[in-house]
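Before I ask anything, here is the structure I am working with.
Shown here: the complex without one of its protein chains, the others still in place.
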Amino acid sequence: MEKIPILRMGRLLLVTIQVDLYDRLAESLEADLVQMINKTGARGVLIDISAVSIIDSFMGRIIGNIAAMSKILDAETVVVGMQPAVAITLVELGLPLSGVFSALNVEKGMELLRSKLTNMERNVDGSDDGSAE
Amino acid sequence: MVVLNKELMTIVREVDVIPFRNRLKEHAVKIGMGLVNQTKIITAASELARNMLKYAKGGKVTLEVISTGRENGIRLTFKDQGPGIANIPMAMKDGYSTAKSLGLGLPGTKRLVSEFNIESEVGKGTTVTVIKWKNG
Partner (left out) sequence: MKNEAIRILQKKNKAILESWMKFQLLDEGLREDLMSNDDLRSQSEELLSALTSNLNDNNIEDAKSMGFEQVNDILASVSISRAKQGFSPRETGNYIFSLKNALLEILQQEIKDPQELYMQSIKIGKLIDSFSIDTFETFLRGREDVILRQTDEITEISTPVIQVWDGILALPIIGTLDSARTQVVMENLLQKIVETGSSIAILDISGVPAVDSLVAQHLIKTVSATRLMGAECIISGIRPEIAQTVVHLGIDLSNILTKSTLASALKTAFTMLQLQVTRKNVTNLN
């Protein structure tokens, strides 16, 4: 069975989606990623969707699920490289992908995650809720 | 209105959605539809195909390229023999869903296309017809 590779880059995980996701593939990605976060203790997940031309509500839910699960495992998720046409369609569809951070490209996404991690580590005393932007 | 091209596809498994989307994209590109409208109609088609799989265990899609002379477009007709929808106005409201999903299937899909029509009979099945004009 096809699988979507998950790359480890220090404390971050990078997933590049380059094929059209069908349901089972997307679900296995969800499972693999959660396992990987747990195993590596990653603090951030970058999902590169620059090659994805269609995001429907199913795909939207998978991305939302990944973000929510990662959050519970103490990792932030950033979606990078969304195509303009996809963004316009998602807004029209009424799917705001709430709870997911986005960045223009992988580089900016890594910057965003790093600044979040540094912020969190600075507030070791606790009261950081992570979602404040 | 003239039908320039017509084909019928069967969708019974989730993987059937991908060749259907590819075929749809080919036609959209051929009539010169812009990227945003292409994305909208393919996303809408994807939603409707998934609905068909989820509620009716699949069905048939007719893909047509239509023309009014002034404008070209694509018409999709999704026909299933599932349980049908009892309350269509309710199903067309944002945030309503019977199955476990985000509940934005039908109204969200309607916003993505130029024309949307749904007919359903409980116990018989549902037919959804959507049209996306090239510049619509």
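Residue numbering begins at 1 within each chain, and the chains themselves are lettered A and B in the order written.
Just so we're on the same page, a residue touches a chain if its C-beta (ideal position, glycine included) is under 8 Å from a C-beta of that chain, and two chains touch if they have at least 3 such contacts.
Note that this is a predicted model, so its numbers are computed, not measured.
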| item | value |
| --- | --- |
| Interface with the unshown chain - residue positions in subunit A | 78-80, 82, 84-88, 90-92, 96-97, 101-105, 108-109 |
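Everything below uses one rule, namely that only the chains that are shown with their structure count from here on.
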| item | value |
| --- | --- |
| Subunit A and subunit B: spacing of chain centres that average the CA atoms, whole Å | 29 |
| Subunit B contact footprint on subunit A (complex, rising order) | 20, 22-24, 53-58, 60-61, 83-86, 88-89, 92-95 |
| Touching residues (chain side subunit B, partner subunit A) in the complex | 14-15, 17-18, 21, 35-36, 38-40, 42-43, 46-47, 50, 94, 101-102, 104-105, 107-109, 111-112 |
